[in-house]
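Only one protein chain is missing from this complex, and each of the others stays in its spot.
Showing subunit A:
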Amino acid sequence: MIVKELTDQLELQIAAGEKGLSREVLDGYCGDLLSDVMGRAPEGCIWLTVQGHQNILAIAVLREMAAIIIVGGHTPDEDTRQKADEEGIPILLWPKSAFELAGRLWAIIGKK
């Protein structure tokens, strides 16, 4: 499943990084503590977080993530969007809680 398909299915808003919409989503991860995410997020994952500052891109690039979803109505900073465009990593927005989205994502990509 590629990011674009998930974005359509879940009606996620695309905030930046359109170039990367064809990236393959292999797994998922939830976390707002950056050391935890850096240490454990699986490769090719879609990452659910409330953090919107630019440093999340460094983590996404280093962990080779498919995309970032900023949940709970939080929004990315302008420099975060720019960096996402540069790196080609999509930033998607979900207005409600991470819980519901994680459940829906699990139903789509979680069962391996």
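In this section, a residue touches a chain if its C-beta (ideal position, glycine included) is under 8 Å from a C-beta of that chain, and two chains touch if they have at least 3 such contacts; residues count from 1.
In this section, contacts and distances are computed from a predicted model.
Missing chain, UniProt protein name: "Histidine kinase domain-containing protein", from among "FAD-dependent oxidoreductase", "Cytochrome P450", "Histidine kinase domain-containing protein" or "Fe-S cluster assembly ATPase SufC".
Contact with the chain that does not appear here is found for just one residue of A:6, A:59 or A:84, A:59.
Although one chain is not drawn, the whole complex shows that of A:10, A:34 or A:108 it is A:34 that touches it.
Touching the omitted chain from subunit A are residues 32-39, 43, 49, 51, 53-55, 58-59, 61-63, 79.
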